[in-house]
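With one protein chain withheld, the remaining protein chains of the complex are depicted in position.
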Amino acid sequence: MNIAVVGGHKCTKRIYNIAEQAGRMIAQQGWTLVCGGGAGVMEAACKGAKQAKGLTVGILPSFDGKEANKYLDVKITTGLGYARNVLVVRSSQAVIAIDGEYGTLSEIAFAFSAEGESLQPRGGNNPKPIVGIDTWKIKGLKQVSTAKQAINYIKKKLRGKKNA
Amino acid sequence: MNIAVVGGHKCTKRIYNIAEQAGRMIAQQGWTLVCGGGAGVMEAACKGAKQAKGLTVGILPSFDGKEANKYLDVKITTGLGYARNVLVVRSSQAVIAIDGEYGTLSEIAFAFSAEGESLQPRGGNNPKPIVGIDTWKIKGLKQVSTAKQAINYIKKKLRGKKNA
Amino acid sequence: MNIAVVGGHKCTKRIYNIAEQAGRMIAQQGWTLVCGGGAGVMEAACKGAKQAKGLTVGILPSFDGKEANKYLDVKITTGLGYARNVLVVRSSQAVIAIDGEYGTLSEIAFAFSAEGESLQPRGGNNPKPIVGIDTWKIKGLKQVSTAKQAINYIKKKLRGKKNA
Partner (left out) sequence: MNIAVVGGHKCTKRIYNIAEQAGRMIAQQGWTLVCGGGAGVMEAACKGAKQAKGLTVGILPSFDGKEANKYLDVKITTGLGYARNVLVVRSSQAVIAIDGEYGTLSEIAFAFSAEGESLQPRGGNNPKPIVGIDTWKIKGLKQVSTAKQAINYIKKKLRGKKNA
């Protein structure tokens, strides 16, 4: 199971701490952390995941990975620029959005686009499980205050999918 | 010069009319219309552009283009699903967002991501010219009421780029 | 109907002439020419297509299109680098490969990969119609000597598809 943490490459200390805890809790669940591989929220989540001996994957925009943070177990250098945001979402079973700028907004949008095998739009009726912390206020996006609440929300949603 | 019109594959008659006028005015400027190639806002913009004898390009999500509207001069079937949204934005010099759902939101986000050759994020400080009509209320996104206002806004922004 | 001409961004005068004729004949069929948008074989094919008042589309690797040849009606700047080769093939109903280096080889390979909606490999049993002129000798790739032979081969193959 891959869980994505998406957020900006710059953030405050408070946001960094929340992202670090989110990463740690993802690892404690036995989940793999997927992110964009860079600094800021991405770095914090990876740092947290490694504290709990989790596995961290960065899907990087560049060809050479020079923007990679130092807590990545797997670096996927795509050379796709921000187009790699789509892959961060597609390769994960759920998404936690923390803070962030327009790149994060694109990832939130993609989580709601709910693509499937058919490559046909499904009108946002069946989004990928996603939860936000201090991020864009977007219709349909559940917002919580702590990493723990985010993890619990994701767990509940994933259980719902399994039983569906 | 390519100008993108982005919006949902379903829309009201009122929105359809606005998108049709936007397409017509794009063609009247001598610009090429780029869109996602489908129904709704995309179809309306293409219909308008063809009324003014403009050129219309659809960057389609499927492999076979069966979702294409009937006003497309050029069909680019990508097989990329919603990942093609990135290409609608990248291949255009400016973007007009009309109404729309989460796919449209991803296109707005990409316009603000302001990528360049370096594949490095530039923090939204240098977005691609973009304007919205009855669409997502997003920080930094100029909203206008009519197709004419949208075209004028884009023209002013593109002149600014040229002089910069 | 889109027909792709793929080949290198450098070529001899002899190859340039063949590509130019191929482009001209594509336009004479009423087909749209799709290519990678650059110099060499791509430029020659576009030049030929414009002589016959055809429509030319370049799917370009860069963000800014500075590598574009001057005979393009539509520039699709992808920012994808050579990953755009996939799109040149996907967006066309048939492919003519002329001369070329490793980028051309990737396009030949993609034509044979025969993808469909299912995103499942089909083992090369159902390739996209493709023909080569003075290009890579690849298993299954029909080679001819002239643009006219290439066009005739593609026409026959497309008729076969239609009747299937």
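Read from first to last, the chains carry the letters A, B and C; within each, the first residue is number 1.
Just so we're on the same page, a contact is a pair of C-beta atoms (placed from the backbone, for glycine too) under 8 Å apart; a residue touches a chain by one contact, two chains touch by 3 or more.
From a predicted model like this one, the values you see are computed outputs, not experimental measurements.
Q: Determine and list the chain B residues touching the chain excluded from the picture.
A: Answer for chain B: residues 63, 79-81, 83, 117-119 touch the chain left out.
Q: Touching the absent chain: which residues on chain A qualify?
A: 2, 32, 55, 57, 59, 62-64, 73-79, 87, 90-91, 115-117, 119
Q: Suppose we count only contacts with the excluded chain; which residues of chain C make the list?
A: Touch with the absent chain occurs at residues 9-10, 38, 61-63, 67, 79, 81-83, 86, 90, 101-103, 105-106, 108-110, 112-115, 119-121, 123-124, 127, 136, 138.
The rule is simple: only the chains that are shown with their structure count from here on.
Q: Distance-wise, how many Å sit between the C-alpha centres of chain A and chain B, to the nearest whole number?
A: Centre separation, chain A to chain B: 27 Å.
Q: Whole-Å distance, chain A centre to chain C centre, using C-alpha means?
A: Spacing between the chain centres: roughly 38 Å.
Q: Two or more other chains in contact with one residue: find those residues in chain C.
A: Counting only residues that touch two or more other chains, chain C contributes 63, 79, 117, 119.
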